[in-house]
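Note that one protein chain of the assembly has been removed; the remaining protein chains are unaltered in position.
Showing chain A:
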Amino acid sequence: MTSAGRRRGLVRPYVITDGRAHPTRNTLDLVTLVIAARGETGGLSPEKRRVMELCRGGALSLAEVAGHLRIPVSVTKVLLSDLVDSGHIVTRSPIPSAELPEPAILQEVLDGLRARL
C-alpha cells in the first residue's frame, strides 16, 4: 500500500467540512479554475491551508485540487466555496466553448501531426 493510501482515511471528510455536505454556492464544477486571492492563511484548517498553498502557484482546476488533497470532489466543493466566501480564493469559469478553436482546425492539426509521425 502506498503512503497515500495509508494516510487516506485518517481525517474523515465530515471533520474537514465540519459536517456539511452542501456547498454554499452551486456554481463550482470539476473544471472551475481556482486562484488564490489573499496571501495570509491564518485561522484556516489544514486542508484550506493546503488549498491556498496549491493555488498560490497559479490557477488550478477544482478536480486537480481534489486530487492533490486526496479528498472527494464533492467535499472539495464545500471547502472551496467556503474559501470563496471568506475571500481567500477567486474562481474563474473555464474558457467557454465558443472561444475554442474550430473542430475543423483541430482536425487539420491532427491530420498534419499524423502525416508527420
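Here, a residue touches a chain if its C-beta (ideal position, glycine included) is under 8 Å from a C-beta of that chain, and two chains touch if they have at least 3 such contacts; residues count from 1.
We adopt the following convention: contacts and distances are computed from a predicted model.
S.K.: Given the options "NitT/TauT family transport system permease protein", "histidine kinase", "Xanthine dehydrogenase family protein molybdopterin-binding subunit" or "ABC transporter domain-containing protein", say which is the protein name UniProt records for the missing chain.
M.R.: "histidine kinase"
S.K.: Touching the hidden chain in the complete assembly: which of A:H22, A:R38, A:R56 or A:R92 does that?
M.R.: A:H22
S.K.: If the hidden chain were put back, which of A:P46, A:P94 or A:G112 would touch it?
M.R.: For the chain that is not drawn, the touching residue is A:P46.
S.K.: What chain A residues would touch the chain not displayed?
M.R.: Answer for chain A: residues 1-4, 6-15, 17-19, 21-23, 46, 50, 64, 67-68, 72-75, 117 touch the chain left out.
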